[in-house]
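The complex is shown incomplete by one protein chain, all other protein chains being positioned as in the whole.
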Amino acid sequence: MKDKRRGRHTVQFSSPPYIVSTYTIAGPLEGQGPLRDHFDAISKDGMYEQKSFEKAEAKMMEDAVNEVLRKTANLPEYIDYFVASDLLDQIVISSTTASRFPIPFIGMYSACTATALCSSIAAMLIDGGYASKVVVATSSHNSTAERQFRYPVEYGMQRPPYSQWTATGATAALVADSGEGPRITSCTLGCVIETGIKDPYDMGGAMAPAALDTIVQHFEDTSRDPDYYDLIITGDLGEFGHELLKELAQSQMNLKFPNNLSDCGMLLYNKDQGVDSGASGCVCSALVLFSKIYKELCKGAISKVLLVATGALHSPTSCHQGESIPSIAHAIAIER
Amino acid sequence: MPQDKPLNTSRVKLTQKQYQQLVSERQPKVPVLKRALRAFVSGGLICTFGQFLLETYMDVFGMTRDLASSATTATIILIGGLLTGLGYFDKIAAFAGAGVAVPVTGFANSMVSSAMEYKREGLIYGIGSHLFGLAGSVIVYGVVTAFVVGLIVSLVS
Partner (left out) sequence: MNTYLAAFLVGGLICALGQVLVDTTRFTQGHILSAFTVAGGILAGLGLYKPLIDFAGAGATLPISSFGNALAQGAINEAKRTGFMGLLSGMFELTSSGIAAAIVFSFLIALFFDPRS
């Protein structure tokens, strides 16, 4: 019966679902970055006219979902599932947002792989015949995540040069069995890899092997080469993790990318924005994928993209107790 | 000794230790000398300003040296706290590092930043219990050390 499976970990959709519409809300720093013209909305500050950073993040996600419904002339009642993920304890942002809509809710935690995992699950539900319209959403907020995983926002300290900046913003997308737009053609969900790295600032180092594992698995399962895709983009390895991934691919797998490997974490900010190695956070890959890349796919400027979203699955408790950081990467192929 | 394990993937043929070794070799290096110099200058300037306050309190306000010293510490704490409340401290610290963290400005910053952060959890469980969230360990180890040192000194003399 497993006629949609390819190889060990890849699912190839027989009628690939469409990403019909997306909506992106970027935070203030992201709104000054190189992608500023591609976002649908930019918040002027981290508070988003709310009373706390947490409320701001939830409101951003709610607005993104509402805007996607509005753009596609859908009522919540027409949507079969709401699949969402975020970083805050027990994914409370997603649950809060879900409480605003009469849509069955699937909440998931997979750190910064959120976009890839939520979209994969949405595509599986649709191609499996269990749903025809699914809204996927994700968010992260620098000021809520930093405090949860590291230190208070106003605590004065220096960050190491390989550290990354948790991006602020929220995105939503409508995935459906019919319509127009690029299609999710396959997905490769990854395995958890532990490297023994404990430094909560070294996400790139912790996640690079997971990214390589999923990329290679995807190519093996689908019998494709790296040059099949116009763009292979990792989620949030940052500059340091990106270099590490290229080196590992070369030295361990003798795998070379024909100049099409990039990283969302390196595209969200300019070098002079004081963000060290680049961006991270759930919304990092979502902001890049659902803005610029989505538009280029719609226009036909590029036609085949592999998003390899990366995630560090540590918790504040595990981190404080000195445990190492388990990492994961999920890949989705989007083609027009 | 924790055991060295292979990574949970056949694609990277390194053990955890070998991989960590590779990562630490490739990691961009912290500019130690530059940061030390910045800390030296900024920490030195805070202390020079403190010295100015100390002498002003003694000469102009006629305080004793001990009283003036306490007043200086309190003033610097107030300044550090206010800069934190106004949102400037973290930006200064990104440049000065230990230069503002080691003087009592850092003590004030850790208390104010932590109290403000948890303010929304209420006056008691928010501000009250988080005021010493970061600064508490300094007091704990200071007091325990003082007790042990005091005990030894009393026994020896």
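Residue numbering begins at 1 within each chain, and the chains themselves are lettered A and B in the order written.
As a working rule, a contact is a pair of C-beta atoms (placed from the backbone, for glycine too) under 8 Å apart; a residue touches a chain by one contact, two chains touch by 3 or more.
Remember, predicted model here, so these are calculated numbers, not experimental data.
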{"item": "Chain A residues that touch the omitted chain in the full complex", "value": "28, 45-47, 53, 142-143, 152-154, 157-158, 168"}
{"item": "Touching residues on chain B - with respect to the absent chain", "value": "30, 32, 35-55, 66, 69-70, 72-74, 76-78, 81-82, 84-87, 97-99, 101-104, 106-108, 111-113, 115-117, 119, 127, 131, 134-135, 137-139, 141-143, 145-147, 149-154, 157"}
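Here is the rule we use: only the chains that are shown with their structure count from here on.
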{"item": "Centre-of-Cα separation between chain B and chain A, whole angstrom", "value": "35"}
{"item": "Residues of chain B that touch chain A when the two form their complex", "value": "5, 7-9, 11-14, 16-17, 19-20, 22-23, 26-31, 35, 84-85, 87, 89-90, 92-94, 97, 100-101, 106, 109-110, 112-114, 116-117, 120, 134"}
{"item": "Residues of chain A defined as touching chain B within the complex", "value": "51-52, 147, 151-162, 191-197, 202, 205, 209-210, 212-213, 216, 240, 243-244, 247-248, 252-253, 274, 277, 324"}
